[in-house]
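These notes are about the structure you will find just below.
Missing here: one protein chain of the complex. Every other protein chain is in place.
On to subunit A.
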Amino acid sequence: MNLLKCRSGLRALSQLCHSSALSASAKSKLLLAGVPEVQLQESFALRGFAQLVSFPLAQTGEGISECELVAWAVKPGDVVGPFDKLCDVQSDKAAIEITSRYGGVVTALHHHVGAMVKVGAPLVDIEVADDVQVAPEHLKAAAEAVATPPVAAVAPAAALAAAAALDLSPKACGGAFGANSSSGTPPSTATVTATKIAVQVTSAPAAAAAMAAALAPTPPVRPDTPPPPPPPTEEGGRPQASPAVRAFAKQNGVVLAAVLGTGPGGRITRGDVVQYLEQRQRREAAEAAAEGEEDEDEEGEGQVVLQARHFLGPAGGGGGGGGALQQQQQQRPGRGRSAEDVLSAYKRLSAAEAVRGGGGGGGEGESRVVPLRGYRRAMVGAMTAAAALPTFHLHDEVAMDRLLAAREVMRGALEPGRQRTAMGGPAAAGAAAASAALGGGGLRLTVLPLIIKALSAALSLHPHLNASLAASGTDLLLHPHHNIGVAMATPTGLVVPNIKQVERKSVAAVAAELALLQQLAAAGRLPAEALRGGSITISNIGTIGGTYATPLVSPPEVAIVALGRMQLMPRYPHMNHSPTAAAAAAAAGPAHRGLPSANSSFGGFGGTGSGRGGWNESSAAAASAAPVPVSVMPVSWGADHRVVDGAALAAFNNCWREFLEQPERLLLHLA
């Protein structure tokens, strides 16, 4: 805060003090009210302190009409902030802590310990700043007028400026003169103030003189001011502060004994340390910076508006520099600064940032501790184990158009309202059973159950991927059942419940069980047996995002596949070498374009067996074809290389991909 900026205000105050237009008690309240860091940090439009709040005992639950007051946590004169503890009350079996809704100064307690307080009856009187929102029912009926009208405009502004100025002094003197500066008598405080100010404002002796002159008359009119709370000490002489505040002070090299505490019981709050830091920073800046003109930028007559930015020293500016003008003047000689200047500017920047970070009243700037519990904690252990085995990866893409088309057909059969009444007999019964299994309808069949069933079909042909390495390390255990795990992200972490014996289940049954597991996982109620006994895992990370991944195999399984996000991509259609096949492919509907024809073998340019044509012909044919849109799903395999080799995994992947790209093949596996 710029003391010099308040010079005009202080001049006004000195005149007022002589005229004693302000009541003594009002001044004392103003001065006290300047103390809380909460108010100082906020931007102030000074209108003075005019609200007296009678804070009532709030409703503590239905049926409770009164409570016994067990203990007070505040006394008159204490400064409270919002949510600070006021007292403990007891209602029957409950001891309840009552906290304040408002920040301000406690002026009166309405009950003694042991009294029965009716719910809604006033508990304490708190004086709050005028700009604090107060519920009308809390305003005390006969509000003590703090400022009489004639002096309304000037006096409160000036008075608060003075309050702020004088507030500054105990802290400043706290810094310079140690913990026992305020022995309790106002005059000594004021005296110290004047001295301190003289020391601080080296570059404006005129202002200092005016200030000292302005301050001098004030002590006589504050005879009844309760002394500012002395820096608190415990029996060991240690200032009282919470561990967080201690750490913050230590971080910034602040000795707690030098800081004046304004918290309840004189405790040192974080804001007090921040205040101390500000002053120290300003002191250092004032000493280091070049002389700047003290521009008295008075904003409006008789109204000095103190903004937060006045308190938080700008990075390059001088101590307490008010407003941009001073800043500019400081920086005018800024070009061609020496390294020392740059260094001290950086130091000020860091200090300002520390102050600003604290002044925001927000986070500490320390890392937040989030305990790992439940699935997250389990993941730490599981992934450590997974990292121990040699994993290799294989990536591929699957054209999903035909599978999506097949799904639409199945949906037509399963979902109510789309069920054709013409279906009768076992088909209808089966479909009804399946839709009942899917939660009575309304559950959309996604493509995942189809992928899972296709995986199972592929595992039947490649059983070595549904296996585990025996503990001996020399045997492979081929599991009879395909317990396919599906990775699910829940708010509490990653879980992989598995669907048991997929080889025996229909797609509808798989879909139903998957839906149940998803609901249980979301609710956090997965039973242990759902998490045990998996033999292979699918991770549909694509629903969240991403294309290719490098999933980690979870032992004792040997393979895992991650499905990336399905996207429409342009792909050149696989051309059969025979022109007729090409024509057929071209003539086929969009759903069939771009897919390997039924005759093609695995991947790439796999030959059709037709010897006709050769490389050149097919590429020529391909060159004339246009790319077509294909729903491409990227897949990423991970496998345990102790057990699975690349060829085996590639063969398995091809087999599975064929089932996905030509779902009719699954008909061959209907058991």
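We adopt the following convention: a residue touches a chain if its C-beta (ideal position, glycine included) is under 8 Å from a C-beta of that chain, and two chains touch if they have at least 3 such contacts; residues count from 1.
As a working rule, contacts and distances are computed from a predicted model.
The complex appears with one chain absent; UniProt names that chain "BPL/LPL catalytic domain-containing protein" among the candidates "OCX32 protein", "Armadillo repeat-containing protein 8", "UPKL2 protein" or "BPL/LPL catalytic domain-containing protein". The chain not shown here is touched by just one of A:75, A:373, A:411 or A:532, and that residue is A:373.
Only one of A:523, A:626 or A:668 touches the absent chain when the whole complex is considered: A:523. Of the listed positions A:68, A:130 or A:341, the one in contact with the omitted chain in the full complex is A:68.
For subunit A, the residues touching the chain absent from view are 59-64, 68, 70, 83, 88, 90-97, 99, 114, 242-243, 373-374, 490-492, 522-525.
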